[in-house]
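Here the complex is missing one protein chain, while the rest keep their positions.
Right after this comes subunit A.
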Amino acid sequence: AAEEGGPCQSKMAGADGDDSLYPIAVLIDELRNEDVQLRLNSIKKLSTIALALGVERTRTELLPFLTDTIYDEDEVLLALAEQLGNFTMLVGGPEYVHCLLPPLESLATVEETVVRDKAVESLRKISQEHSPVDLEVHFEPLVKRLASGDWFTSRTSACGLFSVCYPRVSSTVKAEIRQHFRTLCSDDTPMVRRAAASKLGEFAKVLELDYVKSDIISLFTALASDEQDSVRLLAVEACVSIATLLPQEDLETLVMPTLRQAAEDKSWRVRYMVADKFSELQKAVGPEITKNDLVPAFQNLLKDCEAEVRAAAANKVKEFCENLPEDNREQIIMTHILPCVKELVSDTNQHVKSALASVIMGLSTILGKDNTIEHLLPLFLAQLKDECPEVRLNIISNLDCVNEVIGIRQLSQSLLPAIVELAEDAKWRVRLAIIEYMPLLAGQLGVEFFDEKLNTLCMAWLIDHVYAIREAATCNLMKLVEKFGAEWAQNTIVPKVLGMANDPNYLHRMTTLFCINVIVHCCGYPYREITTKQMLPVVLKMSNDQVANVRFNVAKSLQKIGPVLDSNALQTEVKPVLEKLASDTDMDVKYFAQEAISGECLSSSTIVDKLNT
């Protein structure tokens, strides 16, 4: 844009003017252009401007100007906040890095969360470039100013800065920082308490263990029993970090009372958070507490009265079981978890069932062949018959887990009806989803089973009344051919596809052409016989179709087939047909025919010719 923005497009080298200044001058002027896009562009090239101005003028002129541009659009401010994080060298190196604090401080108080977060990110970055002295003289006072700002936006930004300066300041300043953090944890506005709660874990990590025990735990307990559930739920996340920091023997007294309370919170959102973070919590508290506390807590979450919570817990079933201590994993699963899972299979809420269906197959590898056949198989089969298509789809998409343990044959009896039903579902999106699993199923079930049971379905989708399904079915054919090979294609697919060329419905005739395109693409040169002998004649014949859409698709197909044909076939068979189409009455047919003629393969020698010589 630098070249386009100025008044004079073709600038001559001036007598007194400095030629190299012109593009920079444009960039600087565009910092205040009315067009947001141009301002954004200039901000993104801020380093170029700074480089041209030199470190001195960048510090004394550019940064003061930028500090006051916080009126601008969010996207400009966001770009500015990001740029300033990489500006240290441009203001003269670490010695002067504190010059970047004023603009970032004002950006850290704007109302848009994304901009504030980016400003905080940049502040964190440049804090590392401050010398220990500068950190106390310049950076820490900024954190204090933000922390005691009038508006909550600045106080929320402060929360993210404590942990980066704490490790590098003197013990007096450390004490002050801890005090500021404490104050923000009991701020009047929930926005600030939420920001503090979400940074509690990160702050705990840089604190000395004694202070973690004395300060952090009391803050954590207070936030976890905040009157607003939006604050309490964030304490759950902090719980993970804090538990990781504490020695095992302290967990029971310092963390577990709060965690137990959160798992039974009156608010479903807090319980949801516990369920959602369950695997992390489990790893953080270790195997003993998991056995004694988390197993019953997990059972309760799986039976929660709120469906959102049950769904979140159901999502964690496999991970939770996987991470159980190995010595009595099987016993815990069989006696405590599986009964709850069984109930979830017939849950009233479809999201819960669907969440379970996406992970339940994973249990078979954990429980082994016998347990899978005896206990899990009935559940898989029940879910395969579920009224909700999403549940069935989730089971089918995870068949590979169970295949490894017991082989797919055990399931095939029920699998087939489930697939057939989904294949014929009234909702086209459901049909689309099952088509996408076909290549996977084909791989697992093998060619024999496929030919016998599923091939008919795949062919039926080609004449679906929804275009998206026909398109997906065509793409599916390509993947099947890739899997089963060209010979299989020749015997099972090609005859059926070519049969459709005579269909009275022109949409089906077009599908023939689309299928030919992908089959040629898969089989390629080594199997050109199929193309020349079987498919080409059909395509050529279709050039006489009465529907123009079919005719121009013939032209497109010929262009695609071209590269695998030899020059003889091209010249004697393809070219005359394309020439005829090029003088078609229909405009589109003409256009695509000409496109094909001017295409590479007809004008120059083909791959085949090249290979022959």
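As a convention for this text, contacts are C-beta pairs under 8 Å (C-beta built on N, C-alpha and C of every residue); 3 or more make two chains touch, one makes a residue touch a chain; residues count from 1.
Keep in mind that, in the parts below, contacts and distances are computed from a predicted model.
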| item | value |
| --- | --- |
| Hidden chain of the complex, named as in its UniProt record, picked from "Protein YIPF", "Serine/threonine-protein phosphatase 2A 55 kDa regulatory subunit B", "COP9 signalosome complex subunit 8" or "Centromere protein I" | "Serine/threonine-protein phosphatase 2A 55 kDa regulatory subunit B" |
| Candidate in contact with the missing chain, chosen from A:Glu75, A:Asp229, A:Asp451 or A:Glu595 | A:Asp229 |
| Absent-chain contact - pick from A:Leu31, A:Leu100, A:Val295 or A:Ile516 | A:Leu31 |
| Option from A:Thr244, A:Ser267 or A:Gln594 whose C-beta touches the chain left out | A:Ser267 |
| Option from A:Phe87, A:Phe152, A:Phe514 or A:Phe552 whose C-beta touches the chain left out | A:Phe152 |
| Residues belonging to subunit A that touch the chain removed from view | 6-8, 11-12, 14-18, 21-22, 24-26, 28-29, 31-32, 52-53, 57, 61-62, 64-65, 68, 71, 109-111, 113, 151-154, 189-191, 194, 227-230, 266-269, 305-308 |
